[in-house]
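Omission of a single protein chain aside, the complex is shown with its protein chains in their original locations.
Each chain carries a letter (A, B, C and D) given by its place in the written order, and its residues are counted from 1.
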Amino acid sequence: MSIETNEFRPKIVAFCCNWCSYAGADLAGSSRLAYPADVKIIRVPCSCRVNPMFILRAFEKGADGVILCGCHPGDCHYTTGNYYARRRMTLLFSMLDYIGVENGRTRVEWVSAAEGVKFSQTMNEFVEKIHSLGKNVRLGDLRCKN
Amino acid sequence: MYKIAKENLSALFQMIAGEQELYLPVNNNGQVNFAAWTEGANVDLDTLKSVKSPKDAFFPQSENLYTVTKENKKIKIEPEALKDQNFVVFGMKACDVKGVEVLDKVFLVDPVDTFYAARRAHGTIVALACHEPEETCFCKVFGVDAAEPVADVATWMIDGELYWKALTEKGEALTNAVASLLVDADEAKVEAEKEAIRGIVEKLPYSDLSLDGWNGDVLLDKFNSPVWEELYKPCLACGTCTFVCPTCQCYDIKDYDTGHGVKRYRCWDSCMYSDFTMMAHGNNRTSQMQRFRQRFMHKLVYFPANNDGMYSCVGCGRCVEKCPSALNIVKVIKAFENQGGEM
Amino acid sequence: MSHVNKASQIKEISGVNPLKCMKCGKCSASCPSFNEMDIKPHQFVSYVQNGDIESLVNSKSLWKCLSCFACLERCPRDVKPAKLIDAARQLVVREKGATYLSPDEVPELLDEDLPQQLLVSAFRRYRR
Amino acid sequence: MQELINRAKELLESGEVARVLGWKAGDLPYNPEPAYFEKAEDLKDFVYNGFCGANLSKYMIEASKLEGKTMVCLKPCDTYSFNQLIKEHRVDRDKAYIVGVGCKGKLDIEKAKKLGIKGIESVSGAEMSDACDTLTFQTIYGEKSCAYADAMLERCHVCKGKDHMIYDEIIGESRDTKDAERFAEVEMIEAMSPAEKFAFFQEELSKCIRCNACRNVCPACSCRKCVFDSTKFDSAQKANVDSFEEKMFHVIRAFHVAGRCTDCGECSRVCPQGIRLHLFNRKYIKDINELYGEFQAGADAEARGPLTNFTFDDCEPSIVAERG
Partner (left out) sequence: MQRIGVFVCHCGSNIAATVDVKKVAEMALLEPGVVHAEDYQYMCSEAGQAKIQAAIKEKNLTGIVVCSCSPRMHENTFRSAAEKAGLNPYMVEIANIREHCSWIHKNVEEATEKAVILARAAIAKVNLNAPLKPGESLVTKRALVIGGGIAGIQTALDIADAGYEVDIVEKTPSIGGRMSQLDKTFPTLDCSACILTPKMVEAAAHEKITIYTYSEVEKVSGFVGDFTVDIRKKARFVDAGKCTGCGVCQEKCPSKKSLSEFNRGLNTRSAIYTPFAQAIPNVPVIDTEACIKMKTGKCGICSKVCQAGAIDYEQKDEILTQKYGAIVVATGFDTIKLDNYDEYAYNQSKDVITSLELERVMNAAGPTKGHLERLSDGKHPKEMVFIQCVGSRCSDGRGKSYCSKICCMYTAKHAMLIRDKYPDVNVTVFYIDVRTPGKNFDEFYRRAVEDYGVNYIKGQVGKVIPQPDGKLLVQGVDLLDNKQILKEADMVVLATAIEPNPDVRKIATMLTASIDTNNFLTESHAKLRPVESPTAGVFLSGVCQGPKDIPETVAQAGAAAVKAIGLLAKDKLMTNPCTAKADELMCNGCSTCANVCPYGAITYEEKEVNDHGIRETRRIAVVNSALCQGCGACTVTCPSGAMDLQGFSNRQIIAEVDAICR
């Protein structure tokens, strides 16, 4: 099983809140629930820390998909953070859809610290979705592409 | 003197573009700007002024200077290639051509800007006289003759025919290259058109604008004038005037990290921006008044002082049309006219 | 081989996961046909779990279940034995060549002992 | 207009206000500029007509720092911006004497020029006292005319209404100018396929020259230091590149003003390339109305903005894909 070089290897950034989703990812790890290595996790204190600019930045620099994971609504460690994140991401995604970006490239999923299975499943699904969408051509900066 | 029927122009463009790049006014979504000719491009020679001046052709809004890449811990610098292909800019107006002359004073003097120089060397300008100048035009004030552009080739659009006259060697070369499409023409019609244009220019509202008071040793008087304090107030500090201007030449140098190498590029800067000439210690000009003053002092005082009296305004009137706050260089000149005695 | 297949077929048709059963017996406690049955409702689950579909298919219970769905309503674990029986019946029907009766053929086939409710339930369940 | 000048004179002379913020006649018939008048005699240059489109509320940020009160002329739509600025503590209500000025729709000279009117020497029919039905232009190429509505700014066709949201007094009459649906353009784009949407915006945004006029004129973009000028975010970007950068700029700008944008339309008015920037802002307004309930920024100076608020049962971001 060697990695073929011409195969599409999506770049996927997953922002995970420290309290639930990052721990959920840890649980997926300790439960050996595999998901593709294309997913790279960035730890943030809370889903509300994720600035839409981070997401656009990722796309600009060549990411093919960006997913944000946080605590389930009502379970935010900071009480209300994910409620703000939910509105922000809804509007951001809506705008991306509006300007013609395929709306499967972005996703929000609420994953608790106990949901290692869900984390792994979500990542598998998301990577599959990105595979079906192919490379991100609409949001990348041309200068980053050689 | 040659001519070509308007309906044959697309054949002309196709022929030129077959050999070299061709930039000309193209209408994209209702806005006319200079752009590379492509099959089916919506070429618009009727609109008097493109939104942006065609200075991009020689001094692009942004261009890479060099790329830095990392090989292990060593750094490799690769300069961007200079322009080495010929190209034609078609349809520049007299004022825009004069604008290039202004840029030459900046970029072709020592130290020569190699990127600019390469473009100038490879570019041929085909200018088009202004058939119907508009109320925002005041090129005459800066000694530009809208009726007779000074370029590699000068052209006039008269009654559905484009009259064509090569003025330089480059112009001759281009003329020869497209000779098969041109037919001989007499100059009488062109002379009549020139007269008509000049007649209109005389009637324009700004035709009586005077630059008296901007000559000679006026630097400190103007600089210290209280007029600026009033003038700048509506300014929003956007860069519209500088970006549509055919002579504004300030640029900033920045880096862009592509992830596999850093591209160092330059891009137009605007003296209206709060970070204009920002240095490590901060900024020389701390207020919008000072930045506003810089723009007009530069065009009307500093530049002529260094360039044998040549103003770096060509009277194209784009700033008059585009300023969101209806400010413009004419208002500045007039303000000093009115305040002349009180200084 | 075939019984494994049948078990998984039953699971697929019914959508029931017999592993969820905690063997509380509430299905059997609720069943109005309990005494008529040779295999009791709670046993359906273990029969499917153990893959003994043959016995289930050949049982009397298969045709004694009224499809009243009391077990389905009350099962605390969402196992729903009635669905298993339903699935087993479908399996039988399919093996017979999947020929459905038209409503007109029903009256002559009616059996005196057949509970009325079974008919109503069956129509509810199998109408197309 | 005379009533406005008289009132301004009165206020200046009584010392109630230290200056008047209005418009000064320009050097062409159609380019009045925003201006301060500190002396009664300066008011001879004061104009208020169909060409006075500029929203003066943003100027009140600076005016609030000055000694004394400023009489500011605000059109109905400008008052929304002013309220929003109060809410964000950017202007001082006590430093403003707000004269709500009437509005019969504001003009876009570019639209007239697109109709082939050039060499303009004078214009009539755009004064507040006029009926504002027809504009007549004297040009060096002869007399031309067009319907007032044909030269009106896009925003006036979808006007929010001619009521002032905040004022100390109202001078002058207004006329209803709404004759189009505010969200019609947005809906048209929403109905496109992703590829069409992308092509549409690519074309529209490739015109952008990053002059920042839209940002600098915007009353909601009142940051001291814009994130795109700042070194603090590694996001500063001056170049205009037709790939991602512009989308980043315009998407983020729209996001930053989402829930704060009053739809005053200044961004579209000032864009030198005629980019319909309101399409971004209005998309967000439409989304917010649909997803979180009707909200008009600046209708008052207190209501909590939709992005600094939430309900427990807000929709999930997946709604974007679900509603197609």
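Heads up, the rule we're going with is that a contact is a pair of C-beta atoms (placed from the backbone, for glycine too) under 8 Å apart; a residue touches a chain by one contact, two chains touch by 3 or more.
Predicted, not measured: the structure shown is a model, and the values here were computed from it.
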{"item": "Chains in view touching the one left out", "value": "A, B, C, D"}
{"item": "Residue among D:Lys39, D:Lys65 or D:Arg323 touching the omitted chain", "value": "D:Lys65"}
{"item": "Interface residues of chain D (partner: the chain not displayed)", "value": "65, 87-90, 221-227, 230, 232-235, 256-257, 304-305, 307-309"}
{"item": "Chain C residues touching the omitted chain (full complex)", "value": "20, 22-31, 34-35, 40, 42-43, 70, 74-78"}
{"item": "Chain B residues that touch the omitted chain in the full complex", "value": "72-73, 257, 259-260, 282-283, 286-287"}
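The rule is short, and it goes like this: only the chains that are shown with their structure count from here on.
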{"item": "For chain A paired with chain B, centre-to-centre distance based on mean C-alpha positions, whole Å", "value": "46"}
{"item": "Centre-of-Cα separation between chain C and chain B, whole angstrom", "value": "86"}
{"item": "Numbers and ranges of chain D residues touching at least 2 other chains", "value": "241"}
{"item": "Interfacial residue positions of chain B with respect to chain A in the complex", "value": "256, 258-260, 263"}
{"item": "Chain D-touching residues of chain B, taken from the complex the two chains share", "value": "28-31, 33, 48, 51-52, 61-62, 132-136, 200, 203-206, 233-234, 236-240, 242-244, 252, 254, 256, 265, 267-270, 273-275, 320-322, 324-327, 330-331, 334"}
{"item": "Chain D to chain B touching residues, read off their complex", "value": "26-28, 31-36, 54, 59, 110, 114, 118-121, 139-141, 203-204, 206-207, 209-213, 215-217, 225, 229, 236-241, 266, 269-270, 272-274"}
